[in-house]
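One chain of protein is taken out of this complex; the other chains stay put.
We just call them A, B and C in the order they show up, numbering each chain from 1.
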Amino acid sequence: MSISFKNDYSEGCHPRILETLSHTNTVQQDGYGTDEYCQRAADLILQKANAPQSKVHFVSGGTQANMLVIAASLRPHESVIAANTGHIYTNETGAIEATGHKINAIEGINGKLTPTQVQQVLDGHSNKPHVLKQKMVYISHSTEMGTIYTKNELTELSNFCKANNLYLFMDGARLGQGIMAEDSDLSLEDIALLTDVFWIGGTKNGALLGEAIVIAHSAIQEDFAFHIKQRGAMLSKGRILGLQFLELFKDDLFFDLAKYANEQAMKIKQTFIEKDISFWAETTTNQIFPILHINQISQLSQNFSFHHWRKIDEEHSAIRLITSWATNKSSIDTLIDKIVRLK
Amino acid sequence: MSISFKNDYSEGCHPRILETLSHTNTVQQDGYGTDEYCQRAADLILQKANAPQSKVHFVSGGTQANMLVIAASLRPHESVIAANTGHIYTNETGAIEATGHKINAIEGINGKLTPTQVQQVLDGHSNKPHVLKQKMVYISHSTEMGTIYTKNELTELSNFCKANNLYLFMDGARLGQGIMAEDSDLSLEDIALLTDVFWIGGTKNGALLGEAIVIAHSAIQEDFAFHIKQRGAMLSKGRILGLQFLELFKDDLFFDLAKYANEQAMKIKQTFIEKDISFWAETTTNQIFPILHINQISQLSQNFSFHHWRKIDEEHSAIRLITSWATNKSSIDTLIDKIVRLK
Amino acid sequence: MSISFKNDYSEGCHPRILETLSHTNTVQQDGYGTDEYCQRAADLILQKANAPQSKVHFVSGGTQANMLVIAASLRPHESVIAANTGHIYTNETGAIEATGHKINAIEGINGKLTPTQVQQVLDGHSNKPHVLKQKMVYISHSTEMGTIYTKNELTELSNFCKANNLYLFMDGARLGQGIMAEDSDLSLEDIALLTDVFWIGGTKNGALLGEAIVIAHSAIQEDFAFHIKQRGAMLSKGRILGLQFLELFKDDLFFDLAKYANEQAMKIKQTFIEKDISFWAETTTNQIFPILHINQISQLSQNFSFHHWRKIDEEHSAIRLITSWATNKSSIDTLIDKIVRLK
Partner (left out) sequence: MSISFKNDYSEGCHPRILETLSHTNTVQQDGYGTDEYCQRAADLILQKANAPQSKVHFVSGGTQANMLVIAASLRPHESVIAANTGHIYTNETGAIEATGHKINAIEGINGKLTPTQVQQVLDGHSNKPHVLKQKMVYISHSTEMGTIYTKNELTELSNFCKANNLYLFMDGARLGQGIMAEDSDLSLEDIALLTDVFWIGGTKNGALLGEAIVIAHSAIQEDFAFHIKQRGAMLSKGRILGLQFLELFKDDLFFDLAKYANEQAMKIKQTFIEKDISFWAETTTNQIFPILHINQISQLSQNFSFHHWRKIDEEHSAIRLITSWATNKSSIDTLIDKIVRLK
C-alpha cells in the first residue's frame, strides 16, 4: 500500500492528545468554550507568547479561523490584501467573499508580501469611493509555498501596516513549522508583538482539530465570541479544543512536533539535492517541492502518494511532499531509498 | 461540588468513541471527508434510514448544520419558516440572517408547527414581490421544549409542504432522544422519508462533536460539499466525524444512549409528579421543565446546577433539567433524593 | 376611470421640479453626487435642520436608504429593533436580512416604539453571545399607520437609546407629512437633534425620486459614500437628486406640499366622522384608515381605487386612503360627495 506524503493531516492526533481526552472524559464542564481547559490553555498560550493583553479563541479549522477574523475585523466596504498564493485566495471556495469582502490579491515573492507590494495595491485603489478601502493584510507563516518570514521582513511589514492603518493578520496553519524552521529567527513572542491577530494551527501539528486565534488589537477583540457563534464555529464541547492546546503547550510538545516534521522534510530535501534535483520553492519547513522528470514522478508514485503541484515543462513537474509529526521514520527511510534509486 | 443537569454536552464522549479514535489513529486517510470512515458511516446511516438515494455530510455542530442547509437551499429572496421557539430563531446569534435569509417566525404549539400555522405565514406574505417568498419549513425533533412530533403530525406537515413547494427541514440536535421517547411512533426511516433534509445530532448523544446531515432532495444535494467548505465547516481530518458516526451506528449504540438519557429524565419527572409539581412543557425526552417555588429552586441549587428557564410568577419559575448518555445513575439518585425532600 | 387614492406616488413630480431639471439640463457637472446642486442642497437642509455637523447623502428610494443606513451602521453581530409594523420588517423583501442583519421586531403601539418596548427586546436577549447584540432602533415618522411621534415621545426614546448605546434611526418616507400634521410639535430641528440618523422622503412628497439621508453620528458618517456605491445606490447623474431637494428646500415647498396632502386627508376624514364611521388608526397625516362595511367598500370601488388594508370582521374592513401634494381638489370633492352618499 502507498505511503502518503500528501499532507500533514493524514493521521489522527498525537497520543498525548488522546490520553488527555480520556483522562478528562467524565469531568463535567460548561459548554461553548467557557470550560476551564480553554481558559487554562488560553492563559498558557498568552504566557508563552508574552502577550498578556491579547485574547485567545479556539475554533475548529483554518478556513473558519480566516473567515471569522476577516469578517469580524472589516466593515462592509473594507477589503483584505493577500498574496495570490494565499490560502484565502486560492483554496477556500470563496469563504471570504461569502462574508461580503473582496480579497485584493497581488503576486507575492516566494509566497510572501513586502511593503512594496502592499503599497502597489494601495496605489491601485485611489479612486475612492469607487474602489474598496484596504484595511487588512493577510499573510501566512510558514507560507503556502513552505517559505518563512524573517524577523526583519515581518517587522518591516508590521511597521508599514501600522503607518497605513492596516491590520496585519497572520494565518498560522503551519505556524509551528515556520517558527521551528532551522533558519528561522522569528519567535512566537515576535509574532504576537508584530501582528494584530494571528492563529496557531493545531490541526496540522498534532491535534485532532483546532486552531487558536490570538488577538492583540482591541477593535478585533471586541465581541469576538458573537462572531464565533454566528459563523457556526462555537463547539458545544469547546473543551476538546482547550484540552488539546493545553496538552500541546504545557511543555514544548507543540514546538517539538513541528521541529520533527521539518527535520523529516529536510532529510528528504537533502537526498534530492544530492541527486542534483532542483526545487520549485526554497523551503526549510515541512513542505518540499522537487522538480522531477515525469518518469521519476511515475516511479515515486508506485509506492508513495503526493500532490502534483505545478507543471514546469512538457517533461517536468514539481511535486509536493509533506511531512508531519506523524511521519514514520521508516517511511522516510523507504522514501529516501527510493529517491536515491530514481532514474 | 455541584452536579450539572445544565445540558447534554457537559462531558466528553462515550468510551467507545475514544477507543475507535485510538485504534485508527495511525491509519493514513485522505482529508476533508473523503476518508473511508466517512464513506462507511454514510452508507450505514442511509441503510438504517432506508434512504439509499439520500446523501450524508458530516459537520461539527448544530448551528453550522442549520446555516449550511438553509443557505444552500434558499435563493436570496427566499425565507424559512420556524416556530418562535426554534433554535435558529432564538439561540444562534443571527447565523441564518448572516447568510442573508430572514426567518419568518410564528408561535408554535408546544414548540411544534402545524400546517395551519405555516399557512398563516404564507397568508401574511401575499404582497409579492414586496415580501419574501417562503421556501422552507424548519422544525426540531425533539423540539427545544423537549416535545416530539407524532408520525401523523409529521406526515401532515410533510404533505402540506410538498403541496406548497416548501422544503421540510428537521433539526435533529436531539433526534435520537426524539425517536427513542417512550411514546414516539416516529422512526429514523419515517423521518428520512417525510423530510427533504434533516440532521442527526451526535454532539448531544455521545460524540465529541459531529452532526450528520442527511439530504433527500436532489436540489439540496447538488454541490453541497462546496457550501461546507465555503462556510468553514469542512474539517481537514474529517475522519474524526466519520469514525464517531460509524461507532454510533454500527450497532444500536446511538439509539441506546438516547433511550438511556430519556429514561433518566423520566425517573426525575416521575419524582416531581409524585410531589404534585407541574411542568412548563409536557415532555418524554431528556429535558424536563418543572415549575418550582423559588425556595425549592434555591434548595436544589445547593447541590445541582441547571438552567432557570422561565419566570412563571413572582414566586415560581420553571427550571430545565437535562440528562444525557453520561448522566450517572448515582447522580440521578442524589437528585431524586433531594427532590423528594424539597420543602 | 377610477381616481386613485392608493398611494402618494401615483403621479410624477411637482412642476417646479420639472422646471429646474429643464433649466439646468445642459450645465455640465461632475458625477456621483459631487455636483454643486447636491452640495448646495445638503447645505440648505443642514441649515434648516440646524445641524451643521451632520452630513447629507442623497439616494433614490426608501428601501435603499434603510438598507444603506442599517448595513453601514451595524457590525455583523448587531441587530436593529423595529415595530412589527415597520416598513423594514413588513415590506422590503428581506432587504435588511440580505445585508446580514436580523430585525428584532416587537409589537408597537399605534405603529410607534416606546422605551418600555425596546427594553423588552433587550431583556429577551441576555444570553450573550448566543443572541445578537442590539445596536439600533428603527422608527418611522409619520409611521406606516399614519401616526406621529410627539416631541416628548421622541425625546424619551432618544434618551433611552443614548443610555443604552443604541443608535436611533428614523425612516422619513413621510417625514414632511409627520412634521406638518396639525397636532405635531416635532420640528425638523428636533428630529435632527434627537436621532443619530434619519432621512427625508422626497419621493412621496413632490420629487420624481430621492431621499436625503441626514447623519448626525460620526461613526455612521465615516466612509458612508463607499456604502452608497457598494449597494448600487450612487447615481452617475447624482445632480438630479440634488436639484430636486434644492428646489424643495429653497423655500418652504417641501413643507407646503406635505401640509396640503395632510389637509386633503383631513377633509376626507372629517366626512367619515360625520357619518359616524370609525378608523383602524387615529391619524392626522396623509393616510386614513376608515372601517367600512363591505357594501360601502364596494360602492367606493366603483369610482376610486385604494388599498384594502385589514379585515376587521366578516362584514367590515379597514381601507387605506392616501393623499398627496398631487391630489386634485376636484378628486377630493368627488370622493367626499361619494362618502356622504354611502349607504
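We take it that contacts are C-beta pairs under 8 Å (C-beta built on N, C-alpha and C of every residue); 3 or more make two chains touch, one makes a residue touch a chain.
As the structure is a computational prediction, the values presented were derived from the model and not from experiment.
Touch with the chain that is not drawn comes from one residue among C:S10, C:N110, C:S278 or C:Q299, which is C:S10. Residue in contact with the omitted chain (choice from C:S126, C:S236 or C:S330): C:S236. Of the candidate positions C:S60, C:T90, C:Q117 or C:Q177, contact with the hidden chain is made by C:S60.
The chain not shown here is touched by just one of C:L18, C:L193 or C:I312, and that residue is C:L18. Screening C:A49, C:L113, C:C161 or C:L208 for touch with the missing chain picks out C:L208. Counting over the whole complex, chain C has residues 3-4, 6-7, 9-13, 15, 18, 21-22, 24-31, 60-68, 92-95, 98, 203-204, 208-209, 226, 229-237, 239-240, 326 touching the chain that is not drawn.
Across the interface with the omitted chain, chain A contributes residues 76-77, 79, 90-94, 97-102, 127, 129-132. Touch with the hidden chain on the side of chain B covers residues 32, 71-72, 75-77, 99-100, 128-130, 132-133, 223, 225-230, 234.
Note that only the chains that are shown with their structure count from here on.
With chains reduced to the mean position of their C-alpha atoms, the one farthest from chain A is C.
The geometric centre of chain A is 34 Å away from that of chain B, both derived from CA atoms. Centre-to-centre separation of chain B and chain C, using mean CA positions: 42 Å. Measuring from the averaged C-alpha position of chain A to that of chain C gives a distance of 51 Å. The residues of chain B that reach two or more other chains are 92-94, 98, listed in rising order.
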